[in-house]
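Omission of a single protein chain aside, the complex is shown with its protein chains in their original locations.
Each chain gets a letter, A, B, C and D, in the order it is written, and its residues are counted from 1.
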Amino acid sequence: MSADFLYGIEVIINGLMAGVLYALVALGFVLIFKASGIFNYAQGVMALFAALTLVGVMEGQVPFSHVINAVFGTEIHHFGWEVPALLAIFVTLMVMVLFAWLVQQLVFRHLVGQEPIILFMATIGLAYFLEGVGDLMWGSEIKTLALGLPQGGSLVVEDWTAGLGGDDFYGFFIDKLDMVATLVAIVLVAGLIGFAQYTKQGRAMRAVADDHQAALSVGISLNFIWVLVWSLAGLVALVAGVMWGAKSGVQFSLSLIALKALPVLMLGGFTSIPGAIVGGLIIGVGEKLFEYMIGPMVGGATENWFAYVLALIFLVFRPQGLFGEKIIERV
Amino acid sequence: DLVFPSLSYRTGPFAAGGIAFADGYADYFTLLNERDGGIGGVMASVPECETAYNAEKGVECYEATKAEGALVYQPLATSITYQLIPKVEVDGIPLHTMGYGRTSAKNGEVFRHTFNYPVNYWDGASAGVNHFLDLNDGSLEGRKITLLHFNGAYGKEPIPTLEALAEKHGFELTTIAIDYPGQEQKSQWLQIRRERPDYILFWGWGVMNQVAVQEAANIGYPMENFMGIWWSGSENDVLPAGAAADGYKALAFHEMGSDFPVFDDIQTYVVDAGKAAGAGDQIGSVLYNRGLYAAFLAAEAAADAQEATGEPEITAAMMRDAMESLEITAQDMEDAGIPGFGPVFSVTCQNHGGDGLASVAQWDATAQEWSLISDFFPSDGEVVNALIKADSEAFAAENDITPSCD
Amino acid sequence: MLDEGYVTADGRQIGGVMMDMRGITLRFGGVEAIKNISFDIREGEIRAIIGPNGAGKSSMLNVISGFYNPQEGEVWFHGKRRPPMKPFQVARQGIARTFQNIALFEGMTVLDNVMTGRLTQMKSGMLAQAIWKGKAEREETANREVVEKIIDFLEIQAIRKTPVGRLPYGLKKRVELARALAAEPKLLLLDEPMAGMNVEEKEDMSRFILDVNDEFGTTIALIEHDMGVVMDLSDRVVVMDYGRKIGDGTPDEVRNNQEVIDAYLGVAHD
Amino acid sequence: MLYREAGDFKTSYPEDSQTFPIAFDRWRYWAVLAIAFLVIPFVINDYWASSLMVPFLIYAIAAIGLNILTGYCGQVSLGTGGFMAVGAYACYKLMTAFPDVNIVFHVLLAGGITAAVGAAFGLPSLRIKGFYLAVATLAAQFFLVWLFNKVAWFYNYSASGQINAPERFIFGTAVTGPSAPAWAQYLVCLVFVTFCAVLARNLTRGSLGRSWMAIRDMDIAAEIIGVNPLKAKLTAFAVSSFFIGISGALFFAVYLGAVEAGDSFGITKSFLVLFMVILGGLGSIFGSFAGAAFLVILPVFLKIIGVDVLGWPTEMVAHLQLVIVGALIMFFLIKEPHGLAQLWRLAKEKLRLWPFPY
Partner (left out) sequence: MLDDTKTETLLEVNNIEVIYNHVILVLKGVSLSVPKGGITALLGGNGAGKTTTLKAISNLLHSERGEVTKGSIMYRGDRVQDLQPSDLVKRGVIQVMEGRHCFEHLTIEENLMTGAYTRTDGAGAVSADLEMVYNYFPRLRERRKSQAGYTSGGEQQMCAIGRAIMSKPETILLDEPSMGLAPQLVEEIFTIVKNLNENEGVSFLLAEQNTNVALRFAHHGYILESGRVVMEGPAAELRENPDVKEFYLGMSEDGRKSFRDVRSYRRRKRWLA
């Protein structure tokens, strides 16, 4: 096999892995959208916030210490203890649940029945808010997430495959972190699909998405369902935050991964959990291949827009995305 | 008061770098105030204004602070620099873009109020190539160098220089762009892995830096052949990759570490007095030192201006004149408590950019510190100056400026 | 047309065939909503379509107004076969309609809603409208006069400037009728115009329908479940059931058709 | 009764469909215009112009543009930043290619070019709806920015990829370039804003505006009653982009003077303008102004309070700013989902009934 061909394969494999990471973020969007018709722009910031909280808790940082110091002129920073990773993850989850509950009580409860664009706007407001709170709470400097996740190319795979091509081929490069992420994603998705399809709450969640008023009228508690899905989205955000945070440190830009998830959503369909995965994979492979093959001809850095254009092309043929619910058009 | 506005960014995507720089900039002036009673007896004030590395906010900050009698601006962003260059010409306030901004502003005949001493990006590109030349006994014939860069004004700045140098030294140049913010660089690094360039020059800022270092480690790229510009060589960039980052290089134009007398003074007069600009945890970091260095250069010029005019309360115009005749000597640095911190250099009307001396720093992951591994050495003036001349003259023609020195 | 029409008992002139549906079949995936149905609508008549829920009545209207393209069959309009068309092209041929589940523009006032009905008549270009003074304003005024007449006619003057979102159901239906009338259609399709109304309101609505038919000579196709209304108003009735046509004829014929009684009426209607 | 419309009867339809049917409103409108044109230019200084008034006016144009597309035609777009970039780069190319032509024409032409680009990117809207479309417009956003970054022709091959506005004059006064006086920049923007607002108002009250709103409220029904969706959507995209292009051109030429596509016209810009439109009120021209004013002034105001008055560290103020802006957005949406414009309308309704509660 020619080296070029094998490199193409390598790009595809890595694209798939990248796709899994995109899908992790997209999943959070899907959950909330499915349950409430809310397009939650804050999902990216939630990932950042979750990761920040995790690091903060692990390192025993005093929340809001910056503010306290600035206002009272004190000099406090740390509690002086360190929290083991598992416990810290649990604490962070609790924080995310609390966050879900607050969001519901203070914001979305009052917006029941509003048009989607209004809800969308509210989530952008929420994103601003949460970003500010995250910064105030934990500070805006870069933090390293030391969960001990493996990093770097897998030598096993590389050695194993090095013989496939000629001298110009060095074996497949696969990042160990990506492999972990893939495993986690599979588990998460299986769980979520089971939840949505086979539980009473899952059905209620989809009902709520269709018609808030009618859901209320049959006795579904919007509050409960929404706190539930926001908590789930918080869980997904934490996972995404950990995976991305391990890659690039925990800092502001983590919130921008939301932008990578949007084309994934479009392509997979806003309401489909499997869609998020398949969409992620297609986008991952598509953009990497395009950058690999066409990129050099047009000057590179095509990934940001290519994902969107790819999704757009798919949408022209299937306006509801690959797995999205068919848009019902009747008069 | 002597007003040195600090257009800082402590939020947003580049906060990590902005915080350290702004802390250093502010702390140095605080030190002068606390220890020496200001500059020439006049207190310095450093009003901070948050730009978030955003051009619009930068302009707003500039407009908001310029009426307070600002002496010099240090916006710490190439994009903001471009907004301010025409404005400072009109307002008569000097602009100092230390190691960034518009390279051709080095030509003071055209850019009367803009200064970019002691080095600029084109010097940086050339210095990087010079370093690689050194490693190869003066010849890069047939070698492959890749420029990995931020896809924007800043990252594209070195390309013309590198193209000229590639022609001159016979190496093959490829450029790979990374889009903002650069958290995902998989395809770029797969491409690098495939092409195996001999050297990588890297123009990055923000999260892009650490991801690049991490990815380089992931694909097992030899770190000592991977060199960043001075904005891609701080602790933030290498710490996340841990031991794998050992040996990564970056250019520098001043010393690293906190082994200078000034830091003791900062500890006593600033930090212990509770007057530190930030949390006090950045002191001695690369970017903190850079902020401090920028403040030092500004303070020197201000002192020169006071001396030259005999007026303690100087104006922006006096400041500009002093910057134009700035001379940084070993003694100046010694006096300021930073002996040998940077190269000695001088500024003239024809040359607003200093002598273009740079050095190479390397990261030691076990000691967790950056240190310079070379002296300050010059860039390829022949190539760089020709490019500067062409670019600045084009600008002059476009804007009806007659280059002159008075 | 060979058939020149006739005059009804109460003296209205019914003309030749205006709309002729021939062998229409419409499928949605596996569901066959309309199965090989043919019927015609004559100029000037009031034609009712009745049938149980889900029989395919609304779908039939949708075929007429071009929203669905039937898989089989032909639509003949004014003696010409109509090629597949977009709904807005159909509208421009003079076919207007109301909807079963009110489809008003909720964010607009009643007046604006009715004015949208005249879009097919308004011709001034974008530039003229941007400048406004002159052509566009004149056109607006002229059309506004027509619309005001319709508003008067349907007795909704009082709510002219109210956003339709706030209106009660019955009034919405009336506004929908106004919007359809504003297009001055040759053929008016009404999908359950009297659903959700009380007798008094139905009487009003009936009066409007009769007036439109009488005064403007508008042909009307009407879906309605209130047999009183259907039998009293219509000249001819088509009965559908499960996508098939099970009856077609004058109200009297239909009401005595056993198949219709079994499938739809339940008991013979008086 | 502080505010009344009683006794204000109209005897002709044109009178009834004028912009401000109520005399009191009409007077207020003329008063605002008079102040804007005759008073402010004499008192404005650099700071007020460049940190508040000029950006406010320019954003108002962009908001009007987006409001036409999103508020009137119901097509959510997140491509505003990209379209502003088209306006800016078109204006730059025109300014440098035809230095002798008056800048006013350049700006208008830049709007025209943006309109064409906008219409082209509007094509998918025929099939793609709602949020899918919103996300699709991001394709325009990212692609355009990338294009202006990559293709050196757009920035006249300058080394940095930045574009700089050369100095240009109107009636002998510089309006672009560093020496342009604040009042001149302000006036140019004001004239364009007035022009755009009047244009937008005329377009939205006529048949075109109605066909947009029909598409917005129920596209299928609109099509069945005779609206050509292709034409309605594309004109909305074109008209909207025309305004956005103008605002982009002004943003570059008059306000900033130098821009780089990714930095100034990134995705945040798209969101910012969308905020303005929604906070101000979808489908309301007044709302576009209110939203733009709110989001331009609020951050500056918060900064002044936090840094200058309270003396808090800039970073904390910047973070608090995020928190407060975010919280206010949510608060307003909860209080009145239809924006400041609706709040204003309700206030008027209350005034009318005053002193009775309802």
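We adopt the following convention: contacts are C-beta pairs under 8 Å (C-beta built on N, C-alpha and C of every residue); 3 or more make two chains touch, one makes a residue touch a chain.
Fair warning: this is a prediction, and the values are worked out from it, not measured in the lab.
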Quick one: which shown chains sit in contact with the chain that's not drawn?
A, C, D
Looking at the whole complex, which of A:204, A:239, A:266 or A:312 touches the chain that is not displayed?
A:204
So which of C:20, C:43, C:192 or C:248 would be touching the chain we can't see?
C:192
Missing-chain contact among C:21, C:233 or C:254 belongs to C:233
For the chain not shown, which residue from A:88, A:145 or A:220 touches it across the whole complex?
A:220
Omitted-chain footprint on subunit A covers residues 112-113, 200, 203-204, 206-207, 209-221, 223-224, 271, 325-326, 328, 330
Against the hidden chain, subunit D presents residues 346, 349-350, 353, 358
In subunit C, positions touching the absent partner
10, 28, 31, 50-55, 58, 100-101, 166-171, 192, 195-204, 206-207, 210-211, 225-229, 232-233, 264-266, 269
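Just so it is clear, only the chains that are shown with their structure count from here on.
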Relative to subunit A, chain with the most remote C-alpha centre:
C
Closest to the centroid of all CA atoms, by its own CA mean, is chain D
Hey, how far is the Cα centre of subunit B from the one of subunit D, in Å?
37
Of all the residues in subunit C, which ones touch at least 2 other chains?
67, 99, 103
By the touch rule stated above, which residues of subunit B touch at least two different other chains?
10-11, 15, 19, 151, 179
Spell out the part of subunit D that touches subunit B in their complex, as residue ranges.
46-47, 50-51, 55, 146, 149, 159-162, 164, 166-167, 177-179, 256-260, 262-264, 266, 300, 303, 307, 313-315, 317-319, 322
Where on subunit A is subunit D touching in the complex?
39, 66-67, 70-71, 106-107, 110-111, 114-118, 120-122, 124-133, 135-136, 140, 259, 262-263, 265-266, 270, 298-299, 301-302, 304-305, 308-309, 311-312, 315-316, 319-321, 327, 329-331
In the complex formed with subunit C, which residues of subunit D make contact?
12-14, 17, 199, 202-203, 205-211, 213-214, 216-218, 220-229, 235, 239, 283
